[in-house]
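Below is a structure I'd like to ask you about.
Left out: one protein chain. Kept in place: all the others.
Every chain is named by a letter (A and B) in the order it is written, and numbering of its residues begins at 1.
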Amino acid sequence: MTATAPRGTGAVVPGSGNGMPPPRRAAITARTLRADRWWLQPLVTVGVLVLFIAYSTFRAFQNAHYYAEPYISPFYSPCITTRCEGDSFPEFVTGPAWISPAIYILVLPLGIRLTCYYYRKAYYRSFWLAPPACAVAEPHRRYTGETRLPLLGQNVHRYFLYAALVFNVILFYEAIRGFRDESGEWGHMGLGTLVLLVNAVLLFLYSVSCHSCRHIVGGRLNHFSRHPLRYRAWTLVSRLNARHMQYAWASLFTVAFADFYVFLLATDTISDLRFF
Amino acid sequence: MSYDARFRVWRGDASGGDLQDFTVAVHEGEVVLDVVHRLQATQAGDLAVRWNCKAGKCGSCSAEINGRPRLMCMTRMSTFGEDETVTVTPLRGFPVIRDLVTDVSFNYDKAAQVPAFTPRPRDPDGNHRMQQVDVERSQEFRKCIECWLCQDTCHVIRDHEENKAAFAGPRFLIRLAELDMHPLDVVDRRDAAQDSFGLGYCNITKCCSEVCPEGIHLTDNGIIPLKERVVDRRFDPLTWLGSRIGRRRGDPGQGPSPK
Partner (left out) sequence: MELERHEYDVVVVGAGGAGLRAAIAAHEQGARTAVVCKSLLGKAHTVMAEGGIAAAMANLYPEDNWRVHFRDTMRGGKMLNHWRMAQLHAQEAPDRVRELEDWGALFDRTPDGLISQRDFGGHRYARLAHVGDRTGLELIRTLQQRTVALGIDVFMECTITRLLTDDEGVTGAFGYWRESGRFVAWQAPSVVLATGGIGKSYKVTSNSWEYTGDGHSLALQAGATLVNMEFVQFHPTGMVWPPSVRGILVTESVRGDGGVLRNSAGNRFMFDYIPDFFRKETAETEDEADRWYEDKKNNRRPPELLPRDEVARAINSEVKAGRGSPHGGVFLDIASRRSPEYIRKRLPSMYHQFKELAEVDITADPMEVGPTCHYVMGGVEVDPDTEASRVPGLFAAGEVAGGMHGSNRLGGNSLSDLLVFGRRAGLAAAEHAVKRSGAVALAEADLVEAARAALAPFEREGGENPYTVQHDLQQTMHDLVGIIRTAPEMEQALARIAELQERVATLSVEGHRQYNPGWHLALDLPHMLLVSECIARAALAREESRGGHTRDDFPATDAGWARTNLICSRAPDGSVALARQPLPEMPAELAEIFEETA
């Protein structure tokens, strides 16, 4: 996530950076006349995201407790180290052992969330306060939006989508491998399998419900009637897209929870609940 | 059924003004505009307010009620407690003319800059043929009643007067989206959207969608798709390449060639 914006630079009225209403606007000095609790939502967003960032950073650098037969934490899949039994990549691919493989892996999911049209709204509002809420003045002197670097880079969102789809496949693969038992025999299912599966599904829904996906499958067309299949795909993605925000939050929780569950297993804090 | 409500109404003009307190009768089923009219008829005959249809169809009576951009004719008094003070101010994103009336000429200047609709020729029998599914997206944006609440609430210009030259506001970004998705139109406005109308200034914080009295999904259905169309054109080498190769059979909306 981006750095927190400078807060508390003082109440600024609409239309200027210097505390005075711009010429000819109604002379109202209050930053907002909203009487409701408009600050609640950005506050909650900041709280949740900070917790997630703190947790995921800790886990990413921990470089341990991410594998508990047969489950692997989504932060560390695909397994590119020798620490997962049966999976190993030559060391020259993974680099020096003291660098956590999660660092390579998490860059891409971080990328899609950072450039996601929903999360942009969430963090521009809550962290950058541009604006903190509708009709509440923002504290910045200047504003150029996404017209120049680095924010111009938000336009690469679709490439992160492509990458995320590759990860979605890997996570399904890993979740399905959760149907093996400790010895690698198929025909097993535990709570961990379910956790990984739900996480894989929600992350997949988050990816395909994204605005770039909606554009690519059909949104860019001007004559749907000439492309009936793509129109149907667009209709479907549009329906999912309406719930993009819900998928964004739900998958954020499940990915952290899946990792935490594996952590608990790997540290032998609990043992997996086995269904069959 | 009736009660006396406390109102604070901003009165003044470009040279200054302040919130004035009124106590005014409110009857069952009334909206804020009814109360403002009662103020006019009984206590402040020269209270300036712009209104027309009083049915949420013309978009004239835009103001800010308790700090939120709203249509006065569509804000029911029953949404406030009887002991609640209702504060009504003019739109804060535009210059004030007098009392609740603002100078919205910014919007008309921007409207004049939008490259005009340019249709393909009619079919030989004199008709234009379009399928319902092809017109529906643009129809959503044509529901716009031009109340300018989105323009007022958009922080890009509300909080930064200096951006008004470079940024056209949500209303005109969805107008560009409407034309870009219009099945008959042959002009490509994607470069103009980015360079002349300031699409890049939008950081999709969605206040325009929140205040729209017509429930138009400005951001999800208009501005973001337009941003994606600009990406096709400007920032995505693959699409650019694809459009070069597949130009013959490509959809009119796809390539950088004229649609």
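Couple of notes before you dig in:
Heads up, the rule we're going with is that contacts are C-beta pairs under 8 Å (C-beta built on N, C-alpha and C of every residue); 3 or more make two chains touch, one makes a residue touch a chain.
Source: prediction; values computed, not measured.
Contacts of the undisplayed chain with visible chains (whole complex): B. Within the complete assembly, B:L184 is the residue of B:V9, B:L149, B:L184 or B:I223 that touches the hidden chain.
One of B:V24, B:V49, B:A63 or B:L199 touches the chain omitted from the figure, and that residue is B:V49. Listed residues B:N66, B:T87, B:S138 or B:N203: the one in touch with the omitted chain is B:S138.
Take chain B: the residues that touch the chain left off the picture are 13, 27-31, 34, 40-41, 45-60, 74, 76, 97-99, 101, 103-104, 108, 111-112, 116-117, 119, 122, 126-132, 135, 138-139, 142-146, 179, 182, 184-185, 215.
By our rule, only the chains that are shown with their structure count from here on.
In terms of their C-alpha centroids, the spacing between chain A and chain B amounts to 31 Å. Remark: chain B residues 10, 12, 14, 16-19, 64, 66-69, 87, 89-90, 92-96, 102-103, 131, 133-134, 153, 155-156, 158-163, 180-183, 198, 200-207, 210-211, 220, 224-225, 227-232, 234-236, 251-254, 259 touch chain A in the complex.
Of all the residues in chain A, the ones that touch chain B in their complex are 12, 14-17, 22-28, 32-36, 117, 120-121, 124-125, 130-131, 134-138, 140, 142-147, 151-152, 155-158, 211-212, 214-215, 219-227, 231, 241-242.
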